[in-house]
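Apart from one protein chain that is not included, each protein chain of the complex appears where it belongs.
Chain nomenclature is as follows: A, B and C, assigned in order of appearance, with residue numbering initiated at 1 for each chain independently.
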Amino acid sequence: MADRVGTALLGAFVLLAVVGPVLAGSPTALVGDVLEPPSWAHPFGTDSLGRDLFARTADGARTSLVVSTAAVALALLVAVPAGLAAARAHGRWPDQAVMRVVESTQVVPQFVLVVLLLGLGGAGPVQVLGVHVSTTARIVACIALGFVPFFARIARASAVVELESEYVEALRVAGVGERELLVRDVAPNVAPVLGAQVLLALAIAVFAEGGLSFLGLGVPAPHPTLGNLIAEAGGQLLDGAWWYALIPGLVLVAGITGCNLVGDAAADRLVRSDLR
Amino acid sequence: MIRFALHRAASLLVTLVVAVSGLFLVLHASPGSPLTNLAPSVAADPEARAAVARETGLDRSMAEQYGDFWASLLHLDLGTSLYDGSSVSEAIASAAPVSFQLGLMAAAVAIGPGVVAGVVAARRRGRPADAAVRVLSVVAISVPSYWLAVLCLVLVGERWPDLVPAAGGYTPFGTDPVASVRSLLLPAVVLGLGGFAMVARSLRSSLVGVLDGDDVHFARAMGMPEHQVLGRIALRAVAPSTVTVVGLLVGGLVSGTLLVESVFALPGLGQLMVTAFVRGDHPLALGTALVTAVVFLGLNLVVDVAGVALDPRARRRVAAGRT
Amino acid sequence: MTPSPLRADPSARATIDRRRFLGLALGAAVSGPALLGACGAGTDTSARVVRRHQDGILRIGVAGAPSNINPLDSGSELTRWLAEPIVETLYAYDADLRSVPLLAVGEPEVSADELTWTVRLRDDVTFHGGDPLTAHDVVASLDHILDLSSGSEWITYLLDYVQTFEALDDRTVAIGLVRPYGLLRSHLTNLPITHRDAVDRRDAIVGTGPYRLERFTPGQSFTLVRHPEYHGEPGAFEGIEFTVFTDGATRLVSLRQGKVDLITSVPYQNLRAVEGDDDLALVLADSPLDVLTYVNLLAEPFSDAHFRRAVALSMDRAGVRDRVFGGHATIGQGPIGPAERGWDPDLAVYDAEPDLDAARAELEQATTERRGFRITVGTSQLGKEIASVLAAGWATVGLDVEIEQLAGGPWSSAWLANEYELLMNTFQSGFTSGPANYLTLAPAHSRNLLSCGYVDPELDGWLDRVWETDHDDERAGLLRQVSARLAEEAVMFPPVYPRAAFAQRRELTPLDPEQLRISRLAPHELRFTSS
Partner (left out) sequence: MPSTAIDPPVLVVDGLQVRYGHGAGAVAAASDVGFELGRGEVFGLVGPSGCGKSSTCGALLGLLGKTASVSARRLELEGRSLLGLDDRGWRRVRGRRIALVPQHPRSALTPIVAVGRQLDWYLGPHAVDRHAADLRALGLESVVARPRDLPSSFSGGQLQRLVIAIATLGSSPALLLADEPTSTLDPTVAASVLDVLAEARRRTGSAMLFVSHDLAVVAQVCDRVGVMDAGRLVEVGSPLELFEAPRHEVTRRLVDALPTRRRAWAPARTSPAGGPPVLELDHLYRYHGRAPGRSGPPSAVVVRAVDDVSLAVAPGELAAVVGESGSGKTTLARVVAGALAPTAGVVRLDGVELSAARSRGDRRRIALVGQHPRSAFNRRRRLGAALDQVQRVHGIGASRAERTDRSAGMLARVGLGAEALGRRPQELSGGELARAALARALLVEPRLLVLDEPTASLDPPVKRAVLDLVDELRRDLGLAVVLITHELDLAWTVADTVSVLDHGRLVASGPLAAVLDGDRHPRVAALLERVPADPRGPGRR
């Protein structure tokens, strides 16, 4: 049940993010009067500048989805090899080194770290070693960095369990080499464990992206993001523009709830399949 | 036990030193130098820029600045704000109690009802109460605090102005405890909601596991009343894992203060930090980050030690030196 | 903005919708607060405010914390609103915005060659610490400003003119100039005098005003208390408290709840909400609130005059006025607005609605290949909204506009390094320059450090003369010419001149719109009507 609700919510969110921008007009064009309540022409109403909120919400959902997916993917790309390498060197110095580095990014909570890293550079693009890095890319990188310890720990822990399990010894004794073990046996087994966490991480990433936008550290204008929309909408509530605060907020809640529910279900399934 | 705590504290200290040094370097390599925050008409003049840099000590080598930073840190002096020249330590000292009280109240909101909900759900597994707790906790964990805060501020604040913080954000607890608690109640509920969900969910699932265990079965088979089964076996068994969740919750609370304090205009550490970063106020940013890290790591240490203290098996491992 | 029949009675609709929203919110977030919000009724706010006023403290909600509270360093409105009741000036504006003596005794004595100004000080004035005001304090204030390392904004006004300043005795200051400087009188009217020991401090303001700064939390709140030994009429309030609410809605909610008496920078979208509330008064005033708009003539595409004019012609000024400022703004032409000296109400280079045909015609003549540009704005919500509306408008003539939002520091850096195409920000002058706005015009001068690349010897001459003359009428005439030229050449063409928006509770005497024309909030002049 919860599983199906989660799939539906996440599906609706993804659908809005993927199809919405195609269906809707430009999210930046001034297509209507200011603060029009929802109507057939503007199903989500219009914002304080007269832009279509459906187009903006859809575009914001897309931004949230793209940023958080990219961040989680980037984090996995860094964390999984690091975690596997650490597990392979379990207890020896490469393991220690990886875990110390991971630990040192955990002196502050993840979201604070992201705020910190973004806040340091100020908003706007920067040059890193001569390469132009857009604000969006920096946000992705910072959120990703926040997830690296999370995934590296999971990858390491489950790889250690795998490497110490009996079947691995059986395969070693049977002459299966370490590389083959790591790539063909351990990594594929670590993958579902991570997979279940990916959705939960996505939920956090969507939240974080919104929070950054809310603090004004997020994806810059004119791209709407869900966090921006919510931040802007607060004041409109005073004028009775309930749709402005409610709809983008509910879309955000739907996305996060969907990720959480589906992620929970995936984790449950994993536990059950391992118990069987 | 004490040795374990000291050992953990020492290793955290090393991590902290490394992290603060990293922060210092990043901060000073960042493009947001205070020089760029000068009035453009002043900043445009190279002579004026150089003079300001000399005045604020920014023209010295990074190594010198780093050395000075640690030297003054040892005297608990975090320097002065680049903007108003006020003492960073004092700014933090006046902001910390707000965040501390907010965090404490939010933790109470999270842990008290969270434990009750988790126990009720586990004991009434599969029944409506369980379903209600599960739905509530999923929603609570998924509703972003900043959205809820905005809604509450307007919707609740309009009707019960006393429930949202007063202008200036905060009545110190010492001045008027009732007003102080009342004014932080709404932010604390908003902040604590996610933690409530975490505690309730984790407690429910671990309790369900424990209540299915052989020891509970044996105890019931030997006629132990249900409340004793819960108190003597089940809750004791899930205490360490619950404490771990509380550790995660600490991170959520510290993060959440950034957002919630900003919406409710509470003069706490979170808002101070955001302000510092938005302005590129290096000493203040570094100071708030440092204090946040110390608080966060300290709480984690407490949680770690509590986790070990509550789990005799872990206590034994620790005593055997296998940390 | 065309009114739709739906919003015939906005206040009634708001209540219904809010109630409906409550129901929805309940469903969405099953939480304690929402539940609390759905049942029961509130208390009478006005009574609460009257009760609160018993402590005699005026509470003001401001939009941001000053980045530097030293009024000798910063001319920002945030610093100055805070400093107004604390520090005083040698001369001050009277009700008709004429300069009259305050700390000085009589008019300054100007030598025949116009190079030496001598000012006599009053002898009955003490600082908050108890020290009497002396010439040395004035000298220390000037010294601080002219010290390059202090980074004071005032330096640009004085650097190339003021050569010497000395205390002839405890009550007399002499200022020596390099060349005649008619504008000095204006500066002496605006320049705050600070205690000599406090001129370099950034964590204290020590002045001679009716209130002194008691304590503050950086970036968050500032508490002023009455100075009992004030030389003039003592302040009506026991104290004045400034609280920072960066979020506009939070600021307004606090006012509605009666937690503050006055707020600045009311979000323009919420003006209707304020108007619909009987407990509140909205104050909209012409004010030196500029939308700084510079184009970079040193590089493509704005080096091309046709392109520039096309951009200026197709600017959606009406859109900005109606959608961003709720109609409370005047359509922009040149850099000088209605509250400022040199304002020409008859200047009409551009229409409110974009002239798309003329713009297309200009574009066809343009030699540059570019059909788009980057607009760099600050991080404020207002800047973002203006840029968004403008970009949407320019898109209709085929100009592809990229919006770049930069925080204060990087924004300034981009300006200094000439790394911008179209630069925009809101800026409130008036504190350092009174009714005129010289800083805004500075980049038009080809020899200015911040020059935007526009070279016009005739205009340079006008500007030099603006600074030199001591005749306000001549100055105003020259400024009109400057503003017209810059508009016609499409060098500086702000979309609108917004009216500044303040809101206050009815339990407080109204703000003075005349003082707001020079950005003076003058909170110490207000009174509670209830007590």
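To be clear about the criterion, a residue touches a chain if its C-beta (ideal position, glycine included) is under 8 Å from a C-beta of that chain, and two chains touch if they have at least 3 such contacts.
Keep in mind the model is a prediction, meaning the values are calculated, not measured.
Hidden chain, full complex: it touches shown chains A, B. In the complete assembly, the contact with the undisplayed chain comes from A:176, out of A:29, A:176 or A:267.
One chain of the complex is left out; on subunit A, the residues touching it are 165-167, 169-177, 180, 184-185, 188-189, 192, 273-274, 276.
Residues of subunit B in touch with the missing chain: 126, 213-215, 217-226, 228, 232-233, 236-237, 311-313, 316, 321.
Operating definition for what follows: only the chains that are shown with their structure count from here on.
Mean C-alpha position of subunit B lies 38 Å from that of subunit C.
For the pair subunit A and subunit B, the distance between C-alpha centroids works out to 21 Å.
Each of the following residues of subunit A touches two or more other chains: 122, 216, 231, 234, 237-238, 245, 249, 253. Shared contact sites, meaning residues of subunit C that touch two or more other chains, fall at 18, 21, 25, 28-29, 247, 249-250, 253, 256, 379, 407, 409-410. Listing the residues of subunit B that touch subunit A in their complex gives 15-16, 18-20, 22-23, 26-27, 30-32, 134, 138-139, 141-144, 146-147, 150-151, 153-155, 250-252, 254-255, 258-259, 262-263, 273-274, 276-278, 280, 285, 289, 292-293, 296-297. Residue ranges of subunit C in contact with subunit B, taken from their complex: 18, 21-22, 25, 28-34, 36-37, 40-43, 45, 48, 59, 61, 65-70, 74-75, 147-153, 155-156, 201-203, 216-221, 241, 243-247, 249-250, 253-254, 256-260, 379, 407-410, 412-413, 415-416, 439, 442, 449-450.
By the touch criterion stated above, subunit A contacts subunit C in their complex at residues 26, 28-30, 33-37, 48-51, 122-124, 216, 220-222, 231-232, 234-242, 245-246, 249-250, 253.
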